[in-house]
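One structure, as structure tokens, below. Some questions next.
A protein chain is absent from this complex, but the other protein chains hold their places.
Up next is chain A:
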Amino acid sequence: MSERATSDAVVCLEGIVTRFGRNIVHEGLDLTIRAGDIVALVGGSGSGKTTLLRHLVGLSRPAAGRVEVFGEALDAGGAAARLARQRRMGVLFQHGALFSAFSVAQNIAFPLRELGVISRPEIDRLVALKLAMVEMEPAHAPLMPAELSGGMIKRVALARALALEPELLLLDEPTAGLDPDRSASFIRLIRALHRELGLTVVLVTHDLDTLAQMATSVAVLAERRIVSHASLADTLAYDHPFVARFFSGLQARCGQPRGAGAG
């Protein structure tokens, strides 16, 4: 583990091809993400953003192409090496994917307990710390996922994704289903964590506010590949029909103060 020289690539996708039956989703897709970046992955519905995220975690495999994470191919090495690599990533699923049979504290403790080297009191203190990180109270610890609101589920899921202090955090629609207030505080939270922990973050989002406030760069998925990967300002200037349509609201809003097309 010597990728202290943080400028090298954390994620490297090369020539990815994905097919579902006869439907080709990705064709020769390339994407490189450097350590410390917050990359927003945008694209139309069904353009394969979530699928790309699943490729990164190893939940699905591309039909062709190379997925490299932390400088190694995703399936390189033995089972132990793969597991170790997996533990350097944290994933926040779109609907939280909390274990409904476990309480909040047990959910967050789960990955820690799986390691088998941390004592019970230490786990409790780490869980308390993670809860504090996602701005929740210790009193929430014994609640069951069914008793939580949507925003709280996302926070607990984030705390669980952060339990092993991953270097790479993958977020699938982190602010979908949150009201603007909660979504803004969720964004602040992730930005603060990014600053403190030096995470690399890849997020899939449809929400332009989330994107504008969080992302250090934007990767646009269209025509089955990444057509542009640049800062937000450069992306807005990029001439492509999808970019024009997707960001039209944002461009309009940048031009004139709130209101017009923000429905």
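What we mean here is this: a residue touches a chain if its C-beta (ideal position, glycine included) is under 8 Å from a C-beta of that chain, and two chains touch if they have at least 3 such contacts; residues count from 1.
Operating definition for what follows: contacts and distances are computed from a predicted model.
Among the names given as "Ferredoxin-like protein", "LemA family protein", "ABC transporter permease" or "Imidazole glycerol phosphate synthase subunit HisH", UniProt records the absent chain under the name "ABC transporter permease". In the complete complex, the residue from A:Val57, A:Leu92 or A:Ala105 that touches the missing chain is A:Ala105. Residue-wise, the contact with the chain that is not shown comes from A:Leu126, picked out of A:Val17, A:Ala64, A:Leu126 or A:Ala230.
For the chain left out of this panel, the touching residue among A:Leu164, A:Ala184 or A:Val227 is A:Leu164. Within the whole complex, the absent chain has one touching residue among A:Arg87, A:Arg113, A:Arg191 or A:Arg225, and that is A:Arg87. Those residues of chain A that touch the chain absent from the view are 1, 4, 84, 87-88, 99-101, 105, 115, 117-118, 122, 124-129, 131-133, 137-139, 141-142, 144-146, 164-165, 196-197.
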